[in-house]
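The other protein chains are all here in position, but one chain of the complex has been omitted.
Up next is chain A:
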Amino acid sequence: MLDVPYATTTEHSETHFDLRKEAEAAGITDTLQQLEQELIGLRPVKSRVRQIASLLLIERIRQRAGLASAPPTLHMSFTGNPGTGKTTVALRMAKILHGLGFVRRGQVISVTRDDLVGQYIGHTAPKTKEILKKAMGGVLFIDEAYYLHRPDNERDYGQEAIEILLQVMENQREDLVVILAGYGERMTSFFASNPGFRSRIAHHIDFPDYAEAELLVIAELMLKERGYRFSAAAREAFERYIALRRTQPFFSNARSIRNAVDRIRLRQADRLVSDLDRMLDVGDLETIDPADVLASRVFSGGADVRSAKP
């Protein structure tokens, strides 16, 4: 925002704007395209990001046209089940906002309760302020924000951190963007006990669970990043894996898939090493065979088969 002069009236207001050129100059087209390619699914998230990006673009043009413009409130809350990409999107969001010039530096400070709340009286305020100062000009990402509020302990220092946060969120809206993240229901009760938070956050974005097809695409993307690929049969086996894993306890969307992919790599390496007399080619090294997938415990009732039963 420093780069854009703040004046609401420029000397000679422009009257015509080439929207496409403006969008490209601001890097919006690229950023949104990248978002579309790299993040699978997440329809509501993407559409909200697009809306925010559009607003920021129009706001910039309005400023140049000499129309009234107020810096938009950009604080957000991300709710959703484990592994739905809240942290990933938060990191991406900082880049987008920086690209559009609505945060000056674009760094992300990712914190949890421990980083904000002190251990004894008088410890919390300096600690919270320290973090806020580091986050100035960028994005403050508070993961599992509901831990800040401990309803069972009214003398908990978390309340102090919340008050300082609210104050800065209100008074220095143009200096930093706060993103709260957490699991759906607990965030709802957190907002219910801290109505100040709810009203200061303009964008409440809910992250939906992934569909099976999306999880498969995610798995393939992860494998591609790591330089592997499924054989046709392995792909089919992994489809079955996803369908089974989803019904088992402690399923956490993309995170479970990432863990599965890592274990599949282990098994693939183990399979290759078990036959030392064999000559390997590149195809062997990068191909995941169905055996690597099917060896998973998921197919024999799940890793938690014992603990899941009462």
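FYI, a residue touches a chain if its C-beta (ideal position, glycine included) is under 8 Å from a C-beta of that chain, and two chains touch if they have at least 3 such contacts; residues count from 1.
Throughout what follows, contacts and distances are computed from a predicted model.
Engineer: Missing chain, UniProt name, options "Polyketide-8 synthase acyl carrier protein", "Sarcosine oxidase subunit beta", "Ribulose bisphosphate carboxylase small subunit" or "ABC transporter permease": which is it?
Structural biologist: The missing chain's protein name, per its UniProt entry, is "Ribulose bisphosphate carboxylase small subunit".
Engineer: Where the complex has a chain not shown, which of A:22, A:115, A:175 or A:239 is the residue touching it?
Structural biologist: Checking each option in A:22, A:115, A:175 or A:239, the one touching the absent chain turns out to be A:175.
Engineer: Given the contact definition stated above, which residue among A:76, A:132, A:161 or A:201 touches the chain not shown here?
Structural biologist: Here the residue in touch with the unshown chain is A:132.
Engineer: Of the residues in chain A, which ones touch the absent chain?
Structural biologist: Against the left-out chain, chain A lists 104-105, 107, 126, 129-130, 132-138, 168, 172, 175-176.
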